[in-house]
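Removed from the display is one protein chain of the complex; every other protein chain stays in position.
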C-alpha cells in the first residue's frame, strides 16, 4: 500500500527537524543546474551541492533540479543558501506531503504529486515534486533520478522558444502544466482500462473483475488526492495572491486551473461509471445463480416424480398392475404424459 | 467510450500550441458567412477562410460559422484576423473542453455542448459549439458540417423577425437558447425510454434491462456534464458581468438560465427514478430466485419421502408387509396421507 | 409519466412566442372577476376576456381568475391590458414551469404548483398556479376549471373578515398559504399510506409492496420539486425585496416560509422511513429464501441417506444380510438411528 | 406514527386562527405561577387563567407554566394579557411546530421538543415546550401535566441557589439546558439499546433484529428533528441577537449550544454504527443461506452417485456382476472409494 503515512518516527521531535520521510528510491543524489536567458542555455550536472551553488550563473534565470531528496544535508545547504524556512525544508523531505502552496515574501513554495503509470501499466507511480520559485531562480525537488520535465528542457534548448525570454514564474507555470498533463495521460490509461472491464463484464463474471474494479477505485483515490489540493493551489495563484507571479503568467495559470477542474470532473464521471459497472457485476452474479438454480429445478422437477413412479413398481408387493397386459406400456404413457405437462408448465413460466 | 479525454498528445507542448484534439468527423471545412441588418440578409459559403474574411460586409452584424475545426490553419487565420488570444484558439480546437465563458475586453468566448439523439435514437451525439461574440460579429465553431442552427437562420431570413433589428448579443442569446432547447428534446427522448424500461421491468427481468438502465445513467452523466457548467456560464452573463451583453438581452439570458436549472432538476428526478427502477429490478431477480427455489422445494419435499417409502418395499428382505392382503393398498394409503399432510403444510405456509 | 417535459416543440422559436405547453384539461376558459373593498364584494363570470377587462371595477382590489390557459389569445389580451412582459406570459402558458418569482417594477409574478390527491386517492394531481400581483389587482391562472381557492372566496364574502380591509398583497399571501396548506393534506395522505405499507411489510412480502414504495418515492419527488423552489420564493418575498409586499404582510409570508421548511423536513423524514422499509422488504425476501432452503435441506438431508440404504437392499446381489433373521428389523433400526442423529444435529443448529 | 402532521384541518382558515393541532393528552389545564426574587419564592396553582393573571406578583421574576394547551381560550387570554402576536399563539397551539426562535421587540418566543423514553423504555415521548421570555416574566407551555422542569423548581426553592438572584433570561437558559440534558438521557438509553443489538447480532439473526434496528433509526430521526433546529436557535441567541438575553447569560447559552453540537455528533456516530450493524445483519443472513446450501450440497453430492450405483444393481437384467463371487463386496468397495474421494474433495475445498 503506497499511501500509508510513515511519519510516526518523527513523533515528539522538535519542528523543523530535517528527517527524510519516504522510501529511498535511488542511492545517488543528482543536481542539475540550468541557466538560461534569451540568448543562451547552459546545463551542468553536479554530485555536490556546494559546487552547484557556487557555480557562476550564466543566465537571467537559474533552474536547480535536485533529483533524490534522501540526503538531508543537501536540502539543508540549499535551504541555508537561499534562506528557506526550516518548516518548508521539512515539507520537502516529507514525501507524504499533501499538495499545497506557501507564499513567503521572498519566494513561493509549491508541492505537488507527479503521477505516471509504470512501465507495465499496472500501478500508478506517485512522485512528489516540490518547487521553490524565487525572483530569478527555481529549485525543483524530485524523489528519483527520473527526469519528468524533459520536454520543458527541450523547449528551453530551442532558441526560438518563448519560454527563454520570459521570467522564472513562466517556468514554474510550465512545470505545473507538465504535471497536470501527466494526469491526463494517467486518466486516458484509466479510461482504457475501464472500457476493457466494461467489455469483460458483459461476457463473464469471474471474481477478478471485482478486484480490478477495486484497484481502479483506489487509483482514482490517488489521483483525487493529488488533484483536489492542486486545484486549490492553482486557484490561489490565479487570484494573483503572490507578487512573484506576473499578471501575464496568470492567464496561463488560470488555464491550468481549468484543466484541474476538468480532471476532477472526469474522475467523478469515471467514479459513476465504475459504480454502475459494480452494480452490473453484482447483479450478474445474482443472475447466474438464478440461472443455475433454474436448471437444477427443471431437472429435479422433471425426474423426481418419474423416479417415484418407477420406484412404485420396483416394490416387491403383488401388484395387480404387474399382471396387466399393457402394464409396462401404461407406465410409460403415464410418465410421458407427466413429462409433457411439466414441459408445458415450464414453457408457460418462460423457463424453457 | 465517447468521453475519454485524448489530450495527452499535448503534454509538454508550450501553451497556445494549436493542435486539434478530437475525432475528425468530416473531411471538409465549410465556412458560412451571414451578414444581416434590419433591411437585408446575405448568406455566402466559402471553402477558403481568407476569402471569407475579406468578403465585403453587407450588414451591421456578421455571423461567421466554421463547420469543421480539424484544420488548424483555418482557426489560426481567423484568430489572427479578429485578434483572439492563442489560449482561446487552443480551447476551440480541443473538443473535450468543459463548457465555460471567458470574458475579454474586446470579445466574449463561450463554449458549450450541443446534444442530439442520433437517427437511430440510440446514442447521444455530443458536438462542441464554440462562440466568439464581438461588438458586431459572431463566430461559431462546429465540429461537423451538420447545421444545428437552421431554425435561427430561418428566423433571420424572415423580414418581420425581431432578431434582424437587434445587435449581435441577441444572436448569441438565440444560439445558446437553441442549444438548451436541444437538451429538452434529448430529455424527452430519455423520458420516453425510462417509461419504456419501467413497463418492461414489470413484466420480465432479463439482464438487458440492467444494461439499458446503465446506458441511461451514462447518458444522464453526459447531459449533466454539459448542463452544469453551462448554467454557471448563463448565470455569469445574466449577472451582467460583460458589457458586450446589453441590458435588454439579459432578460432573455436569465430566461435561458432558468431553463438550465429546470433541466438539471429534471435530470435529478430521472436519476432518482432510474435508481428506484434499479431497486425494483434487483429485487425482482431475488424474487424470481425465491420463486424458483420454492417450486424445487415443493416438488422435492413431496416426492423425496414417497420415493423413500417405495424404496423400502423394493428391498429384497423377506418383509412381513409383503404378505399382508392389503399391503399394497396400505402403502398407497400411507403415501396419500403423507401427500395430504404436505399439501396442508404448504397451504399453511401460503406456498400453494 | 406526468413529469416529462414536453416543450421541445418550442425549439428554435423566438423568445416570447406564446405557445401553450401541457395537456388541455378542459375545453372552456372561464374568467372570474372578484372586486372587493371593506364594504362590498362583487363576483362576475365571463366567457370573454375583453368583456371581463372592460367591466367596471367596484372595489379597491380586483381579483381576476383565469381557469384554463390553453387559449393563447386570452393570455395575450390580458398581458397587453396589464402590460406584462412576453417572457412572463410564456412562463404562464408553460405548465412545466418550475416555481419561481419574478419581480418587476409594476408587478410581481409568482408561479407555484397546487397539489391534490385525486378522488381515488391514488395519484397526485399537479396543477400550475400563476399569480400576478399589481398595485391593486391580482390575476391568477389555473390549468383547469377546478376552483382550489374556494375557501378564500368564502372568507372574502364574509363581511367581518379581515382580508377585505387589507390590500392586494394580503390576498396574494392568502393564495400562497392555501397552496401550502394543500401540501400538508397531501403529506397526511402520504403518511397514512406509509403507515399502511409498514404494517403490510410485517406480514407478507409480495412484489407489489415494492411498486407501492416506488410510487410513494416518486410522489415525494413531485412534492419536493414543488416545495423546494417555493421555499426560495417565500424566502425572497419574506426578505422584503419587493415594495409591492407591505411590511405588515411580510410577517405572514415568513410564517408560510416556516411551513415550507416544515414540509421539506417531513418529506426528508418520510424518505428515511421509506428507505428503511425498503431495507426491511429486501431482507425479508432474503430471509424467506433462506427459510425455503432450510426446509428443502432438512427434507433432503433426512431422506437422501435413507433412500440410499433401502437402495442397497434393492440390489439383486446375493447379500448375506438378506438371510439374517432380523435383517429387515436391523435395517429399520439403522435408519431410525440415522434419523435421530440427524434430528439432534438440526436441533443443535437451531433449525428445528 | 407519531410524526405525521395533522394540520390539514386548518387549510383555508385565515392566519392566526387559534386551533389546537395535536393529540389532547389530558383533560385538565393546569396553570402554575411561580414568583421569585433573591429573598422569596411563591408557587401557586390555578385552574383558571384569569385568576392566575390577576394574582399579585411577589417577586422580580414571574414564571407561568401552562400544562395542557388544548383549551384555546386559555392561550388566547394569556396572549391578550401579554400582547403576544396571534401567529405566535398559533405556533404554541400547533404541537407539530419545528423548534424555532422568534425575536420580537418586547419578548422572545422559543419552541423546542422535550424528549423522554416512556416508562417501558420502548418509545420516545415527544412533548412540545413553548417559551415566551419577557423583561421580567417567562411563560412556558407544555402539552401534558407532566412536570419536566421539577429539578429547576427545586433549585429555585433553594435559598442559596444562584438562579434566584438572576434575571428571567437565566431561567430561560435553565429550561433550555434542562431540555438538552433530557436529550443526553435519551441518547444514553439508545446507546444501551445499540450495544444490546450488537451483541444479539453476533449470536443469531432473526428478523426482529431488523425491526429493532429500524425502530432505532426512526428514533434517531425524531431526535435529529428536535436537535438540529434547536442548535440553530441556541446559535442565534448565543450570537447576542436579542437584547433580552444579557451578556452574562450568553456564556451559558453558548455552553448549551456546544451540547447540541455534541448531541448531533453522537447521533451521527450512532447512525454509522447502526448502518454497520445492518451490513453485518444482512451479510449474516447471506452467510447462513450459504451455510445451509453447503450442507445440502455435501449430503446430495455424497449420496446421489451412491444411490445411482445401488440403483444399477436393482435392475432386473441378467447382469454378469451379480454372478461374481465378490460382486457385492466389490460394489461396497467402489462406493467407499467414491465416498473417500468426495471427502477428500470437500476437505480440499475447506467445506469439511
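A, B, C and D label the chains in the order they appear, each numbered from 1.
Keep this in mind: contacts are C-beta pairs under 8 Å (C-beta built on N, C-alpha and C of every residue); 3 or more make two chains touch, one makes a residue touch a chain.
Nothing here was measured: the structure is a model prediction, and the numbers come from that model.
Asker: Going by the touch rule at the top, give the shown chains the omitted chain contacts.
Answerer: Across the whole assembly, the hidden chain touches A, D.
Asker: Could you tell which one of A:44, A:82 or A:303 touches the chain left off the display?
Answerer: In the full complex, the listed residue that touches the missing chain is A:303.
Asker: Taking the entire complex into account, which one of D:115, D:187, D:220 or D:234 touches the absent chain?
Answerer: D:187
Asker: Of the residues listed, D:80, D:208, D:283 or D:337, which one is in contact with the missing chain?
Answerer: D:283
Asker: Just name the one of A:46, A:82 or A:313 that touches the chain not displayed here.
Answerer: Selected residue, touching the omitted chain: A:313.
Asker: Which of A:22, A:167 or A:327 sits in contact with the chain that's absent?
Answerer: For the chain that is not drawn, the touching residue is A:327.
Asker: Tell me where the left-out chain touches chain A, residue by residue.
Answerer: Given the touch definition above, chain A has residues 1, 3-8, 10-15, 85, 87, 96-98, 100, 204, 207, 210-211, 214, 217-218, 221, 225, 278, 281-282, 285-286, 288-289, 292-293, 295-296, 299-300, 303-304, 306-307, 310-311, 313-316, 319, 322, 327-328, 331 touching the missing chain.
Asker: Contacts of chain D with the missing chain: which residues?
Answerer: Spelled out for chain D, the touching residues are 150-152, 154-155, 161-163, 174, 177-178, 181-182, 184-185, 187-188, 191-192, 194-195, 198, 202, 251-252, 255, 258, 261-262, 265-266, 269, 272-273, 276-277, 279-280, 283-284, 286-287, 289-290, 293-294, 296-297, 300-301, 304-305, 307-308, 311-312, 314-320, 350.
Note that only the chains that are shown with their structure count from here on.
Asker: Are the two sides of the chain A and chain B contact the same residues or different ones, given that same means over half of the numbers occur on both copies?
Answerer: different
Asker: Can you grab the rotation angle between chain C and chain D? Superpose on CA, round to the nearest 5°.
Answerer: The best-fit rotation has an angle of 70 degrees.
Asker: Between chain B and chain C, what distance separates the C-alpha centroids? Give it in angstrom.
Answerer: Their C-alpha centroids are separated by 27 Å.
Asker: Going by the contact rule already set, what residues in chain D reach two or more other chains?
Answerer: 314
Asker: Which label fits the chain touch graph of this model best, line, ring, star, complete or other?
Answerer: Line.
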